[in-house]
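Here's the structure we're looking at; comments come further down.
Every protein chain but one is kept in place in this view of the complex.
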Amino acid sequence: MNSRFLLEPIVIPIVAGLLALLFRREQGKSCAWFCTLVTAVNLAIAAYLFGKTSSLVLPWAAFGFEFSLRLYHFSGFILLAAAGFGFLISLYSTAFMAPAAPQVDGRRFLNQYYAYFLLTLGMVNGAVLADNLIVMLFFWESLLLTLFGMIIIGQPTAFKTAVKAFIISGVADLCMMIGIGMTIYIAGTMTMSQIHLPVGTWSNVAFIFLMIGAIAKAGAMPFHSWIPDAAVDAPLPFMALVPAALEKLLGIYFLARISMDLFVLTPRSWLSPLLMVIGCITILLAVMMALIQRDYKRLLSFHAISQVGYMILGIGTALPVGIVGGLFHMINHAMYKSCLFLSGGAVEKQAGTTDLAKLGGLRAQMPITFICFIVAAASISGVPPFNGFFSKELVYDGALERHWLYYAAALLGSFLTAASFLKLGHAAFLGKPAANHAKVREAPPAMLIPMIIIAALCILFGVWNALPLKHLIQPILGEARLEGHSFAGWPASMTLVLLTVLVLIGAILNHLWGAKRAGNGLGAADHIHYAPGLHSLYDKAERRLFDPYEIGLKIARAIARIAWGIDRGIDYLYDTVSVKATYALTAGIRKAHTGSLLAYLSWSLVGLIVIIALIMGGI
Amino acid sequence: MPVLLIIVPLLALLALNLPWMRLMNRLALWVGLILCLTQACLVIYAPAFFLEAPSLWLGRLFLFEPSVDYLSLVMFLAIAIVGAAALMVCRYSIHTAAEPGTCANNRFLVINLVILALTGMNGVVLANDLFSLYVFLEITAVASYILIAAEKGRDAFEGAFKYLIMSAVATALILAAIALLMLTAGDLSYVNIKLAIMASPHSGVVLAAVAMLVVGLFIKGGLIPFHGWLPDAYSAAPAAISVLLAGIVTKTTGVYTLIRIVISIIGLSDTLENLLLFIGAASMLVGALAALGQSDFKRMLAYSSISQVGYMVLGLGTGTVLGIAGSIFHLFNHAIFKSLLFVNAAAVEQQTGTRDMNRMGGLAEKMPVTGCTSAIAFLSTAGIPPLAGFWSKLIIIIALWQTGHIVYASLAVLASLLTLAYFLSMQRRVFFGKLATGFESLKEANAWILIPACALALITIGIGIGIPWLFETFLLPIRSLL
Amino acid sequence: MMLPVHYLFSTGVFFIILLTVTALYCILFSRNLIRILIGLELLTKAVTLLIALAGYITGHMALAQTMIITLIVIEVVVIAVAAGIVIGAQRHNQSLDVRTLRNLKG
Partner (left out) sequence: MIIDVFYPVLLFLLLLAGIWTVMTLNLLKSAIGLALTSAILALLLFRMDAPLAGVFELSVCAGLITVVFISAISLTKPLEGAEAQARDRSRIKRFIYLPIIVAIVGGILYALHPHLDLFLPPDSLETDVRQVLWNVRRLDLVGQILIILAGVFGVVILFKDRADTKGGTKS
């Protein structure tokens, strides 16, 4: 294979994305199919590239800086996964973003939507393939722009959310930039495949900065707060594509790279517990918030945060079993969470709302959507034998090996996840049909097909977990690290499985009790919501008092006020002194140019005499 | 083969002045454009054409082996580009005489003279002998005097006269220096003079010659305090000629020659280095400050030109490879963006009938292409990344920093801020804001001016992005000259 | 006793400098444009003499002669053009006074 072929997955989507901008607003449909075609091509390329090894180095600038790409097993895998989601969600968008759908914003800028879609895909491909830290940073940062663009074309209120997402990601990327700078300085090279840094004070700091960038991209706490807002404001396929799939893939990919390749993360290093704690906190807090949501999309978005915790927890264990679990969870999560978002989109499009209080009984009207939802929800809750179950078991294994507290936290998270999905499913699909939804139909095929494919994959990856584990995940770690273990098949420890099942049964019982108490599915979690002590915390959280972004904004405002005061003073100085001095000088110079030839000539002659004296005297 | 750069235009000129006036009148512009574009294409695609030895019959005919190196190539390219732009502006702004058939058709003569000036500059770049250098300097200068006065306005004569007198004094200085150097070397080729100077570097005759030569070139390049003629000549010249003058004439006759002479003949002593740095910094600052106070569009650009020449001399003054490469690079960039600004000035002057910036306003609304390209040019001049000007200024500043001239480096940054200030003020007064009264029926200029404007803007952007290529291909080879 | 070459040179340079001073004085302080041109001519004369002297002293008279011839040709062209410019300026200003050439300033 010609190694220049590696440029194709980057160039094709980006060029196509720019071309998409040329479509006029009325040509939304052709634009949509154009985009689907491009993603299909991209998928074909990714499938072709998968499993191959290649690298490409193009000299790019005079400063010893190269544009280098590297394709190997891991990047090929992520490339393939991203391409798959890209294609399916693009297909889904053709129906969802159809101009006929009145309730969806964003279709006003359909060409922009698809342009950002393709650009995002191209940038992700670039970031995954990049073998040079600077090149990767370039693509990584470019994602910021498409992220901003994607959100801003949503609801009219989306501007605030877009700015929020931009600033949060920007801060995280800034950290990453610092981290990359330090890494390059320590390692003395920008080529990722040549960097293997041992543990040390400075490399730890660099690691933390890089980690912040990676987990922020994946959406872990405390860099999560834009996701729930975006879930409401941005076009829905964006949620399924970016925060649910691509950013998880990219963030966890990079996290795995830095903890396995660039740095050597060992269980003994204090970084490992740090990651695990972040993982646990993310799991618990996000799922607690998810539990009380009353909006289909918002609830899902909190889960998108919570599940990242499992991946970080898994990778943070620094044990093969945990890492395999974390990576397996990454791909599983991308699948079931996109499936869930897509089902949410189907509900939104057909029923016209995602407010759980206004939904109900859709089971009969949208049976296929319901089945897909059940599969995905079972996956995310870790019900055997769906894929989520297996990856979670691996993470549990790893966590338990480190400390039982991590395991307990993860298990509690699992309980709450199951509870919240029971609530969601109950409220949306079971129960009494809402009065004004009598005419709701099943979604169009273009939306159903992606959901069905993803749901089928969820089952496949669960039942036949040897397929992804042996062919996709385990080669990433390599034989040396695995020490001959294979994690395929039924989980090793029956005790843990039993505990999991017990927890799930507990969740169902809890739900039944709560639903009976509240009288409907929506209120099934109210007893937790209004539990003493939790109630006020929840209230404050809902008012975003704990949102790091809001806190940051407050601090920034205070600093700005102080700085403004200082600035006035300095400004005054500038205004009076420097500007006036400049203008005085200017006026003086103007006055000197009288237009008299005599003056000009005499300046020259004086200059001549001075220079002759200078040079002759400088002997 | 490079000698063809002089011979072919000469033959073309002679052919143009054959008796078929009507035909030739129409052909002249195209001949000029073809000459320029051929030259540019040759530099880009076939630099070997210039570097190879002359073929046998040409060599026998001219007994002349010009020394062409990468420095010359950059200059040939700049000359060709600016020349083409100026010719197109000629077509736009210089009107044919009332009786189009006669030989005294103004535009025809102007185009002939522009070709002559370009030929002269090619000769300046080619020369490897001081006296030939002088001859071609004079050809360029004489063509410029006539061109400035070509429209026969009152100001045009005034500008031309001042330029003529100052330039003639400069020429006398250069000639005296040549005579003194001949006294030492007995010959005038760069190589022999260099050897002679190396043999007796501290002889009074040589030092006096160096001083006079340098001052002569300062006058030609319009450096502070030898710049008196420059704003007058630039602002009084016809629009197309300002493009040529500001873009390339003074840069070739002044700055390029200075660089060439410093690196091929006299070398840099400490005194000369300090002198160049001081004069460069002074030009940079005074030019920028003076530009800040102008209300005449072209006069402001003229002062800005002085300021930019200051940067080039500053780069030369560092004496390092990086500095000189930056200096050449800035010369090239300046040729592009300053001609672009003058092209825009031509468009504005022609369309509005005034050059007074205080009477303009909001022209971008009516002349969007002009407004946009001028914004690109001024951003490049002010050194905003990633446009071309940023890189060359950056290289110069880095070179200053490396040689320990931190004060000069910070002055360069300061001057860059001033540049931004006066250009912003220009852009605001001319193109932005509310449309000034009286310009309601203003139209965009025609293609003869928009094509060069867009092309130059694209080059500026392209250089900014393609800097690595340019740096490797043209600028780093300069290392071999030192 | 001075060497003949040195005598030639220093005497020549002595008068060349004085002639240059005269010419520059004329260029600087004349108010008549034509007289400024005459000053310019005097300056050129001084330079011509310097070239001849240099050629003579070094024994490169042939080279110096070709230079002088070229120089004279150029000089004539410059003066013709300058005369044209002066006459043009006079037509606009109705005066040959250099002080009328102060329209461009600032």
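Order as written gives the chain letters A, B and C; numbering starts at 1 within each chain.
By definition in this document, a contact is a pair of C-beta atoms (placed from the backbone, for glycine too) under 8 Å apart; a residue touches a chain by one contact, two chains touch by 3 or more.
Predicted model only: the values in this text are computed from it and were never measured.
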Touching the missing chain are B, C
Determine which one of B:Leu116, B:Leu230 or B:Ala388 touches the chain that has been left out. B:Leu116
In the whole complex, not just what's shown, which of B:Ala40, B:Val135 or B:Ala239 touches the removed chain? B:Val135
Looking beyond the chains shown, say which of B:Ala143, B:Leu331 or B:Ile467 touches the absent one. B:Ala143
Where does chain B touch the missing chain, residue by residue? 3, 6-7, 10, 13-14, 61-64, 103-104, 106, 109-110, 112-113, 116, 119-120, 123, 127, 129, 131-132, 135-136, 138-139, 142-143, 145-146, 149-150, 152, 183-187, 196, 199-200, 203-205
If the missing chain were put back, which residues of chain C would it touch? 4-15, 17-19, 21-23, 25-26, 29-32, 34-35, 37-39, 41-42, 45, 48-49, 52-53, 55-66, 68-70, 72-77, 79-81, 83-88, 90, 96
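Throughout what follows, only the chains that are shown with their structure count from here on.
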Taking each chain's centre as the mean of its CA atoms, how far is chain A from chain C in angstrom? 78
Please tell me the distance, in whole Å, between the geometric centres of chain B and chain C computed from their C-alpha atoms. 27
Could you give the separation in Å between the centres of chain A and chain B, each centre being the mean of its C-alpha atoms? 52
For chain A, residue numbers touching 2 or more other chains are 590, 593, 595, 597, 601
Residue numbers in chain B touching two or more further chains are 161-162, 165, 169, 231-232, 293-294
Using the touch rule from the top, collect the residues of chain B that touch chain C in their complex. 131, 135, 138, 142, 145-146, 149, 152-155, 157-162, 164-165, 168-169, 172, 175-176, 178-180, 182-183, 186-188, 231-232, 235-236, 293-294, 299
Given the complex with chain C, which residues does chain A contribute to the contact? 590, 593-598, 601-602, 605
Given the complex, residues on chain B that touch chain A span 161-162, 165-166, 169, 173, 202, 204, 207-208, 210-212, 214-215, 218-219, 225-226, 228-229, 231-232, 269-272, 275, 286, 289-290, 292-294, 418, 467-468, 471-472, 476
